[in-house]
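In this view, the complex is presented without one of its protein chains, the others remaining in place.
Presenting chain A:
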């Protein structure tokens, strides 16, 4: 049978009770093509992948593999048909060896004895890794490897299962620039050997560098497919978010006051080194850099969750050292955690109890909690940040990501703070809630908070910050005043020059 596409999807939809997770998806994957898949968080990318890999079954539409109609009932069937997926958070067996990971579920056995043929598996593992240009020891334990090395093992596993289609889900998100480069090389090699690759990434540079075509999803809908050569940055953003991005940032009308927070030569072995910066009252300091550049670690050291070896933290001129988060908050420093579900909120609890959790001592006398005071405070701060809910008793579980984030912000506001550290405050929230969070951040600055705004997303760093601090491998790579700064300048500082030139050239 002849076929035009390796994988083709016609009108695929997936509905869960109450939600349409994917609507009328169209997708064509050619042989030996790298096809980028882009979209905001929650756009339907993961549902799409889960349908291809057999985790979910579509409610409508049909899927053609090599021109033949297929429907996968489970991941194993998809695997047998040559579909493999590699995730950002590698889903391997960390305590097992490289060989065991590669041959998991398709082990090689002795012809006669039917026992595991370790010698043959190690040999083939070494061979596969060598083909990928890696000299990893097949007997090494998986958790002793870096994320990049683990991904190479996963790729080797995909090849060993004779995968025709490899899905890579944000593979570069946790990699350094050099490691990304290595991954690009391997990906291109696979493509040249005829493997088709679906490459999912938030990074535009990944797409420009690798893909020949790009498909965009938005709000569970298929938006379109373009040749990468024909599409501009602006067009792509409009496709992804549905409107131009510069409309969503609030106008700046702040004038900065005195220096509130000053960080001097903060160092911790293996995490960050010689970090110095200061934030003035009413100022938004943007902090960016690649994932793993040490941003969260710095925030948590200031907030008293992590320790640091050297350096000094000054608040309004006097040196402080926060032993724990409580001390930090009493000193006037608040921290909005990056992982809001695990670190920021008690998701089974009501909005009310989440908002008041950090401020119980003010709402109680002799530890007895005054419920009426508590309700009043929850209402006041919940309304201040525009939480969309009917009552303060609604559970945080029932809220959207953006509204959950607003609850976490409201909790910080109950404390008498001077400095607010926001660690990826818009991660995983939809565009409308993003705009609302930007508005709140801007208001915080206007009423005099010193704001540290940590983000990986260039547009929001450029749209929100007064000054921009770029981190690279645990160090401050650049400190810009946000006037005439471009994405390229930030990327250059975050990644090192040679790579950016390569990309623009």
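By definition in this document, a residue touches a chain if its C-beta (ideal position, glycine included) is under 8 Å from a C-beta of that chain, and two chains touch if they have at least 3 such contacts; residues count from 1.
Just so we're on the same page, contacts and distances are computed from a predicted model.
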item: Identity of the absent chain, which is to be given by its UniProt protein name, from "Coenzyme F420-reducing hydrogenase delta subunit", "Fumarate hydratase", "Xanthine dehydrogenase" or "Autoinducer 2 import system permease protein LsrD"; value: "Autoinducer 2 import system permease protein LsrD"
item: Chain not shown: contacting residue from A:57, A:361 or A:398; value: A:361
item: Sole residue of A:15, A:223, A:238 or A:305 that reaches the chain not shown, by the stated touch rule; value: A:305
item: Hidden partner chain, touching residue among A:436, A:451 or A:464; value: A:436
item: Where the missing chain touches chain A, by residue; value: 243, 247-248, 305, 324-326, 328-329, 335, 337, 342-349, 351, 353, 357-358, 360-361, 364, 367-369, 375-376, 378-379, 382-383, 386-393, 411, 432, 435-436, 439
